[in-house]
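As you look at this complex, bear in mind that one protein chain is not there, while each of the others sits in place.
As written, the chains take the letters A, B and C, and residue 1 is the first residue of each chain.
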Amino acid sequence: MIKVGVIGFGYWGPNLVRNFATSDRCKMVAVADLDSKRLAAAERSYPGIRTTTNPADLFAAADIDAVAISTPVQYHFDLALAALQAGKHVLVEKPMAASAADCRRLIDEAAKRKLTLMVDHTFIYTPAVQKMRDLVQTGELGEIYYYDSVRVNLGLFQHDVNVLWDLAVHDLSIIEYVLGKVPVAVSATGISHVPGAPENIAYLTMFFEDSTIAHVNVNWLAPVKVRQTLISGSKKMVVFNELEPSEKIKVYDKGIVLNDDQEQINKLIAGYRTGDMWAPQLAGTEALAAEVRHFADCIETGTAPLTDGEMGYNVVKVLEAASKSLAQRGASVAVER
Amino acid sequence: MIKVGVIGFGYWGPNLVRNFATSDRCKMVAVADLDSKRLAAAERSYPGIRTTTNPADLFAAADIDAVAISTPVQYHFDLALAALQAGKHVLVEKPMAASAADCRRLIDEAAKRKLTLMVDHTFIYTPAVQKMRDLVQTGELGEIYYYDSVRVNLGLFQHDVNVLWDLAVHDLSIIEYVLGKVPVAVSATGISHVPGAPENIAYLTMFFEDSTIAHVNVNWLAPVKVRQTLISGSKKMVVFNELEPSEKIKVYDKGIVLNDDQEQINKLIAGYRTGDMWAPQLAGTEALAAEVRHFADCIETGTAPLTDGEMGYNVVKVLEAASKSLAQRGASVAVER
Amino acid sequence: MIKVGVIGFGYWGPNLVRNFATSDRCKMVAVADLDSKRLAAAERSYPGIRTTTNPADLFAAADIDAVAISTPVQYHFDLALAALQAGKHVLVEKPMAASAADCRRLIDEAAKRKLTLMVDHTFIYTPAVQKMRDLVQTGELGEIYYYDSVRVNLGLFQHDVNVLWDLAVHDLSIIEYVLGKVPVAVSATGISHVPGAPENIAYLTMFFEDSTIAHVNVNWLAPVKVRQTLISGSKKMVVFNELEPSEKIKVYDKGIVLNDDQEQINKLIAGYRTGDMWAPQLAGTEALAAEVRHFADCIETGTAPLTDGEMGYNVVKVLEAASKSLAQRGASVAVER
Partner (left out) sequence: MIKVGVIGFGYWGPNLVRNFATSDRCKMVAVADLDSKRLAAAERSYPGIRTTTNPADLFAAADIDAVAISTPVQYHFDLALAALQAGKHVLVEKPMAASAADCRRLIDEAAKRKLTLMVDHTFIYTPAVQKMRDLVQTGELGEIYYYDSVRVNLGLFQHDVNVLWDLAVHDLSIIEYVLGKVPVAVSATGISHVPGAPENIAYLTMFFEDSTIAHVNVNWLAPVKVRQTLISGSKKMVVFNELEPSEKIKVYDKGIVLNDDQEQINKLIAGYRTGDMWAPQLAGTEALAAEVRHFADCIETGTAPLTDGEMGYNVVKVLEAASKSLAQRGASVAVER
C-alpha cells in the first residue's frame, strides 16, 4: 500500500483524494491546504485522515510515501522539489512547472534519488485516448495528416496563467502520446479581453519534422463547452468528442477526390461525411482511477510512468514557445530541443 | 426585365441560371461554357436559351444587359473587364479576382462606366447572416470580442487556389458585413498534404484596430462537414450552425466569472452552456433568389450592392496578406490599406 | 420510352413530373389538374407538355402508356379504374384507395388486362430502407423483436383522412417490405383536437403471428419534425433517422443482461448505448428516380413491382382495422385475411 499525502483541496484535489481513498493500492494519509474550511470539508468526507495548512508536514511525515500536488502552477516546482528532496514519490498537476528549466530540474532530482515523478496528464488514461493511440500506432489511420482540437470553456477566467497553459496543455500531452512525436516549431495568436489579464482566447499551430500539422483552439469565453478532436490520416479519420455521452470516438473511412470527375465532386459537395463510420464501444473506467493504479505500479516496479517528467517537460517547452509566438502575433518560434 | 447571360455552367453556374430563370425581374438569355456537354444540359433544362462556347458572344449581344461570371477565379478579371467594357453589368463569383490590384481595376472600370459590379458573396443574403448582422449592429451582443469559424469539407481538393481562397473567403465577407470592420493584420498557417498542390488545410487569425479577434479554420480533408461560426460579445453570444436544419442561429445569454467564488467556478466547470438560449425562427428564403433580386434592384436604381466591388477588394486584400503569412509559418502580415 | 401522363400537380405531383421528365426511360406527355394556375406553372417549367383540367383526356390519349395519380385518396379508385379500363399502366399515390375492397377491385382489373399496377410507397426505394431490408433478410439482426417508429409533423392538418392514413401508411409498407410479414391484429388510440376534424394524433400497435410487435406514433401537431424507426432483433438493432444528414442508419451490437450481476446492471443503467455502433454509408440516390426506373422496368417486363397492388391492399387493410380500433379506444381488431 502506497501511503499518500495530497497538497491542495480546491477543485481537482478532492478527485485525487477520492481516488486514492478508494484505491486498493493506496492509503490516503493526509491532506494539506492553506484554507482551513477546505480541510474541514476533507475531514467530514474522510474521517480519520490528517489535515494541515503546512505542506512541509507531509514531507516530514514518516508514514507518507508519495505526495500529490494539486495547487496553482506557480507552486508546483517548490513543492515538488521539496517533496523529492524529502524522499517522496511525486504526482504533480499539469502543467508540470512554470518553466521548462524547472521541469528539467525536477526530472534530475527524481532520477538522482530514484523516485517516481509523474505528471497528472489525466487524459492519457482515458479509454478514448487509449483507443486513439491504438488506431494511430497500429497504422489503422495511415500516415497522419493533422491533429485539430477545439477545447473551449464557459467564461471561467484564470488569473495566473493564460488559456494555452490552462487548456492547450491537454492536447500537448495527447499529441505526444497518440502521435508519438513532438512539435519542432509553433505559431500562436490570441488576445485578452480583460485589461491586465492573461490571454483568454488563443490559437496554436504546431509544425513537426514531417508534414503533420496540429492546431488547438482554446477559449475561456464560449457560449457552449466544446471538446472535440480530429485526427486525420491517409487511410482513416477519427473524431473524438469528449462530451458525447454515447459515441465519444467515431472512425471514418476516408475519401479524397483529386480528379475532375464532376459527378464525384458534386457528391462530395452535397455530402455530409465520407465512407462508413464505426463507433467502438469504450470501457467506462474513470481515468483517474487507472492513473492512480499506474502511479502505484510505477512506484513499486520503478518503471517510468506514461506521463513521466519528460512528457511534462516537453509539454512546457511547447507552451513556452507558444507564449513567445503569441507575443509576436503568430511569428514562428522553434521549440527548444 | 434585366436580360442576363451566364458564363460557366459547372457546379455553381446552374444555380445562377435557375435563379435568373425563375426571377420575375430577370430573363435568362444565354449561357457560355467551354464544355459543349454542359451546354447541351443547359438547353435540355431551359429550352429556348442560347448557348455558346465563346463568352465574347455574350458581350457582343445587344439583348444582354448583365453578365454573371461563374468560372475558376483565374478567369474572373479578364471576363469581368471585357463585360464591363462591352457595357454590361457584372455579377462575379467570389473571390472577385486573383489579386487586389485586379479588383481595383474592375471597380474603377465599373465606376467610370456607371455599371453595377457585384460580387457573389452569397452568404450575405442568407437569413442567418442577416440575423447576425442585426444582432451585432443593434448592439444586442454588446462589444464584439471574437469571431470564430470552422468551415471544413470532405476531401474535395481544388488545384487552382488554396483552401483559404476557397473557403475562408466566405468568412471574410461575413466578417465585413456582420461586424462592419476589416482586419488590419493577419497570421496564417497551413500545409499541403499532396505534393505540389496548394495548401489543403489552413488556420487564419485576423487582428483589428480594436481588441476584436477573428479566426477561421478551413480544411478540405475532414471526415464530417462542419460549418460553424461563433460570435461573442460582452453581452451575448451567437452560434451559427449552417448545417443544423432547425436551429441555425442560437443566441446565448452570457456569463463570465472573474472572481474566486469556488461554487460559481464549479458550476461553470460542470456546466455545458451559459444563460438562457434563444433560437429565432429564420425565413426559409433561398439566398441566391434574394441576391438576384438585389442585383436587379441595384442595376435599376444605380445603388451600390451590399456585396459590391469594395467588399470583393477587401476580401482579396486579406487573402493576399494571408497567403504571405502562410509562406512564413504565421508571421504577422499587415493588410494593405 | 414509356409515355406518361400525371394527374394532380399539387404537392407531390411536381416531384413525379420532374422525375418522369428527367428519366431516360420515360417521356412526360401531359399533366391534368383541376386548377388552371397549377397547369400554367407546369407549362412554364416543362415547355412542350400538354395540360388539361380533365383527367379523361389522358385516358383517351393514344400517345400515353401510363398514368400516375397524385390526388387526394378519395379520387384514387375512380381515376385508377378508369385509367386501367382505358388500357393504361397505373402508378397511384399511397394509400392506394379509400377501402380494401376498392384496392382488390383495382388489382383484379389490372390482372385481367395484364397492366402494371404500382403504388407509390416511395420509402421502399430509399437506400436506407433497402439497407434495413438487407440487414433483416440476411439474418444479421437475428430474430426480429420489434419495429418502433415515430413519425410526427409540424402542425399541418389534413381534412380528408386521419393521421394514420396520412403518416402511418409509410410504416405499414416499410414493415411489410423489411420484415417480410404483415400484422394479424391491431390496437389503435388517438384523438382529434379540432372539433369535427379527423384524428390528428394516433398510436398504432400491431401484432404478428409470432412474437414480433410493431408500434407507430403519428402526430400532426409536434414542435419538431421526427422520423425515427427502431428495429430490434435478437442479435443487433438498427436506428433509422431519416432526418439525420450523415448517419441515417446506425447498427448497434446488442446487449441484454438477464442475470443479477450488480456490476453489469449498473453499467447498463449508467450507459447510453450498447455495443459497437456502425453507420454504413448509403447511396445518395433519389428514391423517386429509382422508383420511376422500376416502374418502367415492370411495364416493359411484366414483372410485379416491389410496391404492387397487393402491398397497397395489405396496407389499406391494416388502416381499416386501425380505424375500427381507434373508434373503440384501443380494442384489439383482427386484420382481415
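As a convention for this text, contacts are C-beta pairs under 8 Å (C-beta built on N, C-alpha and C of every residue); 3 or more make two chains touch, one makes a residue touch a chain.
Just so it is clear, the model here is predicted, and its values are computed rather than measured.
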{"item": "Chains in view touching the one left out", "value": "A, B, C"}
{"item": "Which of C:116, C:130, C:187 or C:246 contacts the chain that the document leaves out", "value": "C:187"}
{"item": "Residue touching the undisplayed chain, where the options are C:34, C:101 or C:222", "value": "C:222"}
{"item": "Touch with the omitted chain, as defined above, among C:153, C:173 or C:281", "value": "C:153"}
{"item": "Hidden partner chain, residues of subunit B it touches", "value": "245-247, 253, 267, 270-281, 284"}
{"item": "Touch residues of subunit C, complete complex, unshown partner", "value": "10-11, 145-146, 148, 150, 153-157, 185, 187, 189-194, 201, 203, 205, 207, 211, 213, 215, 217, 219, 221-225, 230, 232, 237-239, 243, 250, 252, 254-258, 262, 265-266, 268-269, 271-275, 277, 325, 328-332"}
{"item": "Contact set of subunit A toward the excluded chain (per top definition)", "value": "47-48, 224-225, 243, 245-246"}
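In this section, only the chains that are shown with their structure count from here on.
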{"item": "Interface composition of copies subunit A and subunit C: same or different, split at half", "value": "same"}
{"item": "Averaged-CA centre spacing for the pair subunit B and subunit A, given as whole angstrom", "value": "38"}
{"item": "Geometric centre distance via CA averages, subunit C-subunit B, whole Å", "value": "41"}
{"item": "Averaged-CA centre spacing for the pair subunit C and subunit A, given as whole angstrom", "value": "52"}
{"item": "Where subunit A touches two or more other chains at once, by residue number", "value": "271-275, 277"}
